[in-house]
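Remarks on the structure that follows.
One protein chain is absent from this view; the other protein chains keep their places.
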Amino acid sequence: MTARGPAPADGRPWPWLVPAVLVLAAFYAVPVADVLRLAFSDATLVRPPERWTTAALSALLADPALPAVLRTTILFTAVNVIALQVFGLLIALTLVRGEARGLRGMTAFRTLVLAAWVVPGIANGLIWQMLFDEAPYGTLNSLLGLAGFGPVAWLSDPEMALVSAVIANLWQGTAFSMIVFYAARKGIDPVLYEVAALDGASPWRTFRSVTLPLLRTAVAVNTVLVTVQTLNTFDSILALTGGGPGRATEVLALFTFNTVFYNLDLAGGSVLALMLFVVAMAMAVLVHGWLGRAR
Amino acid sequence: MKRLTLAALLAATPAVAQDLVTRDRVGLPDAPNVMTFRLTPYDLYSADAATAEHFAGLFTEFIRARPDWRIETQLQTGDIGPEQARLLQQSQAGRGPDCAMVDSSQLALFRDMGVLQPMNMVFSQDEVADLFPYVREAVTNEAGDVLAWWWFTDLRVLYRDTSVVPEAPATWEEAQAAARAAADAGREGLLFNAGRWEGTAFDWLANFWAQGGRLVDDAGAPVFGAGENRAAFLAAIAYYRDLVESGAAPARVTSITNYDAFNAAAAAGSAAMFVGGNWQYGQLRETLPEAQFANWAVSELPGPTADQRATGTGGWAIAALSEDPAKRALCGEMAKEIYAGPGNAYQGLLPTSAALYDEYDAYDGPEFDLFAEALRNGVARPGAAIYPEISNQIQILLGDVLSGSAEPEAALDAAFEAAKAAHARQ
Partner (left out) sequence: MRARLGDMATYAGLALLAVFFATPFVWMTSLALRTPAEIYRGAARLIPDAPTLDNFARVLSDPAFLVYLWNGLKLSAFGGALAVALAIPAAYAFSRLDFRHKQATLVAILAVQMVSPLVILVPLYRWMERLGLLNWDLSVIALYGALGMPLAVWLLKVAFDAIPREIEEAAIVDGAARWQVLTRITLPLARPGLASAFVLAMVTNWSQFLIPFILLERDADWPISVAIFNFAGSVSASTTQLLAAACLIAVVPAVAVFAALQRMIVSALIAGAIKG
């Protein structure tokens, strides 16, 4: 069929990839190498590395706080990744349905979700801190009181504080998944839905047999992206709880931030930075395997 | 000649006065000499219009007397830790500002890193001698050089609603009893910072210091978990824990990471007492209705006994980071003529030298007598590089103990080990 032009399946990829690779290399190569170097040194933020050592590595691995921090990180990330996607998918599909039916208010709702997304992270923490205020006049507790529910220890109870941090993150982060799923859902050929309707498939069956399988790539990609974003979230938690009470909401990213900027421990911070990267990478490989299976 | 013309120009046209202070400079845009100054957003560029205007006036007057200078201003955000780390980074790389505001707790670190330049030409020996001892120690080196000017200090005091707690509690026991009584009457007995932030450790440390406790030894190594210090540390934890367990303090204290929470509780009439900063007195006066404000009084923080009292003292310093003598002098003069004197008087901030309290009428209020009295028991945070980690550990420990997630002894052991491990790697 293609007697003249090149077939779709051949061609050299590198000319197409060069701009992307060059820019990444320019900004990342040296700093990433530097992080590796610093992780095995005795550098602090105010003192250049003087010798090679694994002291920072072994000190951090032996740090009794690390298991708790990792546990909090995994819990916070896992719950967020699942909830963000369920919310995002639910909203995206509802919006698509609403638009197809010509319902009013869909744009307004979508704009509202997006507005939450563009609030700077630290401001997000400050706002929710006021909402979660447990004083007798606190916003959410006052509202719950009106509805006849008892006060909730939103931020002072260690376990509840993590839930509250998840809520604040959901408020801000859902928009991202919503856009990804909305775009992917819009990309599905409408003919498929027409066929399903002709076959008399129930909405649930249509969702299971048409929507979900075709959104599989989007879900996989989104899982990776949302995981990385959530793993790296620290500014909103910093403003919301500072990581407390105790270490109840101290995730790995916040731990890293504190290590570098309050403790000035650059070597330790670099070790944690590598750890953060390894955790994210492990997630990506898992999803990659899943993607490979799906093909 | 040029200087004269400039001065005449400045004096002659009032319209120009407006332009002398902009968002990124003080002085004429083409002034030949430039000093860069990194400041906090609380005064010249305060979000509070009246404060900003007043400081613009002070700066205008200051620069009019020095028409061949221009101060290029750089803001730092209120996020102290990263801001100060960034400032230190830049200074070491030789890209820092000529003059900057440095948090008093960071002075020792900046001094040890050798980035602070003397401003001896501005401050006389008498002026240095008149500084409060903990201030003098922090801003001078062994050679007697003035390496920074700590221009205001602050301290922690006990606020109480006298309609609920008429007498100022002097001991922990009295404080707990009064708070219990208030709680029984439906109020929040005693509020204090116990969330995860610097204020928590700083406010609580007064209880440790009141017993003579020491966080670090002379070499800067942590010693708070051993010997007499350990006993003092555990006693101070027990005081806070009993407050929460007896209901004298609400469980929500472990979520308080902001002094504003106390202002809000006072305005709502929910709190009977709180451990707050001296600057909150002015804030309460501004925000409470007059009749309500009249009920509020301040007293020294309670101690284990009425004779054992302490309070944490903080504040900000201005330091020269440039080696140029002219810039160092200008930096010092600015600290002295704008901030330490009239600037403090306007903001109601506490000067660091006794003489200034008499010089300004702003300090005539009865609260300032109490503040001056309490300052005699003032303790500054140790100027040791390990302090931030110790503070971090104390915040974690208090959060864990007060929320019932850890026992005091075990929590102290963990905190002490962590601080020692961090110190060993510094």
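Letters A and B mark the chains as written, and numbering starts fresh at 1 in each.
Just so we're on the same page, a contact is a pair of C-beta atoms (placed from the backbone, for glycine too) under 8 Å apart; a residue touches a chain by one contact, two chains touch by 3 or more.
Quantities reported herein were computed from a predicted structural model and do not represent experimental measurements.
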Going by the contact rule already stated, which one of B:106, B:153, B:193 or B:263 would touch the omitted chain in the full complex? B:263
Who touches the missing chain here, A:126, A:192 or A:210? A:126
What does the interface between chain B and the hidden chain look like in terms of residue numbers? 23-24, 41-42, 45-49, 51, 74-75, 77-79, 82, 86, 89-90, 93, 95, 260, 263-264, 266-268, 279, 282-283, 286-287, 347-349
Would you write out the residues of chain A that touch the absent chain, in ascending order? 1-6, 8-13, 15-17, 19-20, 23-24, 26-28, 30-32, 34-35, 38, 45, 87, 90-91, 94, 97-98, 101, 103, 105, 107, 109-123, 126-128, 130-131, 133, 135, 137-139, 142-143, 171, 174-176, 179-180, 183-184, 186-187, 190, 203, 217-218, 221, 224-225, 228, 231-232, 234-235, 253, 256-257, 260, 266, 269, 273-274, 276-277, 280-281, 284-285, 288, 291-292
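Basically, only the chains that are shown with their structure count from here on.
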Distance between the centres, which are taken as Cα means, of chain B and chain A, whole angstrom: 37
Please name which positions on chain B make contact with chain A in the complex. 81-82, 85, 88-89, 92, 109, 113, 188, 194-197, 250-255, 257-258, 261, 264-265, 268, 270, 385, 388-389, 392, 395-397, 399-400, 402-403, 405-406, 414, 417-418, 421-422, 425-426
State the interface residues of chain A toward chain B in the complex, per the touch definition above. 42, 44-46, 55-56, 59, 63-65, 129, 132-137, 153-158, 161, 241-248, 250, 258, 260-265, 267-268
